[in-house]
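Here the complex is missing a single protein chain, while all its other protein chains stay put.
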Amino acid sequence: MPRTYILNYLALLFLTALTTAVSFLDMGPFNTVAAIGIAGAKALLIAFFFMHLVDSPALVRVVAIGALIWFSILMSLTLGDYVTRGWLPIPGK
Amino acid sequence: MVDWLTRNIPFPPQASSVAGHVDAAYLYLVITTVSLAVLLAVLVITFAIRYHRRSRYEIPPQIQGNNLIEFGWTGATFGLFLTMFLFGAKVYFDLQVPPANAIEMYATGKQWMWKVQHPGGQREINELHVPVGQAVRLTMTSQDVIHSFFVPAFRVKQDVVPGRYSTLWFTATKPGTYHLFCAEYCGAKHSGMVGYVYAMEPAEYDRWLTSGAAEGSLSSQGEKLYQQYGCSTCHDLEGKGPGPSFRGVYRSQVRLDNGSTVFADESYLRESILQSDAKVVLGFKSIMPIFRGQLQEDQVLALIEYIKALENSRPNVESPSAGSTAGSETGAR
Amino acid sequence: MSAAAVHSPPNYLRAEQGIKSWLLTTDHKRIAWLYIAAITAFFFVGGFAAMLMRLELLTPQGDLVASDTYNKLFSMHGIIMVWFFLIPSIPTTLGNFLIPFMIGAKDLAFPKLNLASWYIFMLGGIVTLWAMLAGGVDTGWTFYTPFSSLYSTTNVIWAATGILISGFSSILTGLNFIVTVHTMRAPGMTWFRLPLFVWSHYTTSLILVLATPVLAITLALVAVERIFGVGFFDPKLGGDPVLFQHLFWFYSHPAVYIMILPGMGVVSELVATFSRRAVFGYTFVAFASVAIGVLGFLVWGHHMFVAGQSVYSALVFSVLSYAVAVPSAIKVFNWTATMFRGSVSWDTPMLYAIGFIGLFTGGGLTGLFLAALGVDVHVTETYFVVAHFHYIMVGGTVMAYLGGIHYWWPKMTGKMYPEGLARLSALIVFIGFNLTFFPQYLVGYWGMPRRYHVYPPEFQVLNVMSSAGASILGIGYLMPLFYLIWAAKYGRAATANPWPATGLEWKTPSPPSTHNFEETPIVLHDAYDFEALRPIIEEEHSHR
Partner (left out) sequence: MSTSSPLALRFQFATEEQQRWVASVGMWVFLATEVMMFGGLFTTYAVYHMYYGHAFATGSNMMEISLGAINTAVLLTSSLTMALAVFASRVNSKMAIVFVIATMVFGALFLGIKFYEYYSHWEEGQVPGFNFRYSGPEAMHVELFFLFYFVMTGLHAVHMLVGMGLLTTLLVRLRIGTVGPGYDTPVDITGLYWHFVDIVWVFLFPLFYLVGRHMK
């Protein structure tokens, strides 16, 4: 088991270095996508191995996925309002 | 008695073009919901009486449920609700999109009063004179907290949020005096922030316009500010200064330095006046000072009215000393 | 039954005595009593503020209290009623008492956490009450910025802290219920044999856990804005006050489902027992609860149709708001269908349940007016909205709470409530309620805005009717307070299953022992199997 932890740790360090390096390249909107993607990958690594989500009972995984779904509800519907503002050429609509 | 009745019939007068549509949607909703409620009440009461427990020991036949009925009334209710949604949405779009030929007025909400500015320069506190039969478009903002411009007789309401513009439009159809309320809680005298909207016959409205002691039209007041705050030094109307010219900018597509284009409505003009480095026009440098905090909301409205008036008229005053731009190099067009 | 009575352990009320046994108990039944005492006190504090407001509104002028005092009154009424009565009302009292019984467990998963939740709730309540007494807060229970963050000069931070603390109590109670229902059901108690009361509380707990943290961070950001002087919703920094409303209503709309779902759970039990029939379409009603819980998170934008959100976002929220109305309609249809060819008794709990169905339907249907975009522009922020949510919360949750208290009173105290007096008070509550809040629909559509203590004279007639109704309603609420306390002392002793009703809680003596069940029950029947109760019903017959 400790072996997997150390491997996981090294992978996390590598991803940290990667995201820092990638941020110096100018990729337009993909900078944000890359930053969030790599951070998401690191989060999954921590959750699966350090937090034993891999071998946890189904209920624990449901709780984890549920939390992500609810956070995405808050994010998507709120951003939905801000993205669609200004589509009507009338101030404040 | 009749007077008491008409005064106390709990229904707002229908005094705007859209009031009829809103009341029609309201009536549709009242009819469907009341009939559903009555149906349920009748069922519940008849079941309670008809199947009243006769003896403490009877056990009625156990009915578990019937999937067909369940899907039936699920689908039926959702279908009925969708018709309500469509009706409501249609009326909503009538309420949101102002006609092109509307008179443009400006309203500013301030803790506990409404300040209205007419294009002709008239200023009113807690009062609004509008002609009947002519669309009126209000571009509104707030100087402090959130207020809400609400005229029950016109069935219109729009929150005024500090830091940005909101739009509200109506066409008065019946002359009369109607309530104006603030419908978003805004502090101690929230219930005192009320006024009246006077819908008048067009002839009477014109007489009111001329009688008011206005010190020149709103755009002329804007032009005075335009000179006073030195806008003309950089924003020369012929485009010779370091700043972009404003002729024909209102309601045009403006290309920005970050490559995107933006529709130049009042919100864009306001943001560019107060926070000039937020959206810099292509080909110009962001050297304009920040006017946020120096200009009051109604001054910004006057400036915007002046810029909008530039669109279709030659600048009525030759800017004598506009040529000697203050030492800055000529901006690349 | 009688053989076990000889050496059965003393019931949970007599097992220990003294104030310490109450303040340090980890018995979910006693903690339920602690909550009942607390929220009854808060209910009458909030109710007192409501009475003062109704007195003020008797006249168009502001002649009873000054305007800022009135603002503090409606803020206090809102804050105390929402966070210190309605949200805890059924889950922490009836839920705490009954969920372990209904799933066949000895106690909740985390008993000590349950007591900690009560203390945190009381701490939040004391901080909020202190904020009220030390000058009050005048932002309304909605705390809209920039008024709450930059312009209000009252104890906004203290009130927000009190609410934030009580929010933790909600989260911990929700967490306790979720883990209990998942992990501690008795053998044979499958998900679809759970009473609908447990289904609705399970969904309420999901909402409690997933929504309350967003309220915590939103109120914290208001406090940050007041302390730092600058904030995320502050136009000076380019912030958007409407974003506060997004975050606030993301919590506050699911919060109204936190308030109504437990009431629906109680009504499902009452209708089943007093029609002596399994609830019609059990699985549909159960999944309707879950659907309300889930869809409830998608609809908050309908509070902000005129607040300045984009037109397309308003359209999306309007459609979703109609979708969330469907499960509520299903529940009402199924309750009505349960009574069809049942054996309907008119005991007080059933009167409250029928009252709930009537008034909740009235409240729910007027919600459709508010979800219709065009109509909402006119009626939002007027007394139409005030009437709508009072029909749901007072007509719904409070009626269900009273119905539930009467229904489980014999189990909780071992004494029956006085039937005649209880029916009378139910009738008074029903009449007083309708006289108070129906005129507000009319004055609302007529155009009277919310939170006004000075209003145009033409609205006075309807306001006088509403104030008259409020006094009747006040009497209707005081009566149960007296006769239930009287009944707890001098009421007729209750048998283990007086109605008789299905459910594991009715298999224990009234009042039950501290460890609920001598040995964990094995569940063999469905939730509302009245055939299985035939021997008990017959036995009732032979005793008479």
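Lettered A, B and C in written order, each chain numbered from 1.
Everything below uses one rule, namely that a contact is a pair of C-beta atoms (placed from the backbone, for glycine too) under 8 Å apart; a residue touches a chain by one contact, two chains touch by 3 or more.
Keep in mind that what you see is a predicted model, and the values were worked out from it rather than measured.
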* Asked: Wait, the hidden chain, what does it touch out of the ones we have here?
  -> A, B, C
* Asked: Of the residues listed, C:M184, C:V222, C:V285 or C:L320, which one is in contact with the missing chain?
  -> C:M184
* Structure fact -> Touching the hidden chain, out of C:F232, C:W249 or C:Y322, is C:F232
* Consider the whole complex, including the chain that is not shown, and state which of C:A32, C:L194, C:L247 or C:A422 touches that chain. => C:L247
* Structure fact -> Touch with the missing chain holds, among C:P60, C:P213, C:P418 or C:P456, for C:P213
* Asked: Which subunit B residues would touch the chain omitted from the figure, given the whole complex?
  -> 258, 275, 277-278, 286, 292
* **Positions on subunit A where the hidden chain makes contact** => 1-2, 5-6, 8-9, 12-13, 16-17, 19-20, 23-27, 31-32, 35-36, 38-39, 42-43, 46-47, 49-51, 56-57, 59-60, 63-64, 66-68, 70-71, 74-75, 78-79, 82-83
* Asked: When the complex is taken as a whole, what residues of subunit C touch the one chain not shown?
  -> 105-111, 171, 175, 178-179, 182-184, 209-214, 216-218, 221, 224, 227-232, 236-240, 243, 246-247, 250, 515, 520
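To be clear about the criterion, only the chains that are shown with their structure count from here on.
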* Quick one: do these chains touch in a line, a ring, a star, all-to-all (complete), or other? -> complete
* Kindly indicate the chain pair that has more C-beta pairs in contact than all others. => B-C
* Structure fact -> In whole angstrom, the CA-centroid distance of subunit B from subunit C equals 37
* Distance-wise, how many Å sit between the C-alpha centres of subunit A and subunit B, to the nearest whole number? -> 39
* For subunit C, residues contacting two or more additional chains -> 242, 308, 311
* Structure fact -> subunit A touches at least 2 other chains through residues 86, 88, 92-93
* Structure fact -> In their shared complex, subunit A is touched by residues of subunit C numbered 182, 210, 214, 242-243, 246-247, 250, 297-298, 300-301, 308-313, 316-317
* Note which residues of subunit A are touching subunit B in the complex, please. => 86, 88-93
* Touching subunit C in the complex: which residues of subunit B? -> 7-8, 10-12, 21-22, 25-26, 29, 33, 36-37, 40-41, 43-44, 47-48, 51-54, 56-67, 69-70, 73-74, 77-78, 81-82, 84-85, 87-96, 111, 144-146, 148, 150, 152-153, 155-159, 161-164, 166, 179, 181-192, 194, 275, 278, 292
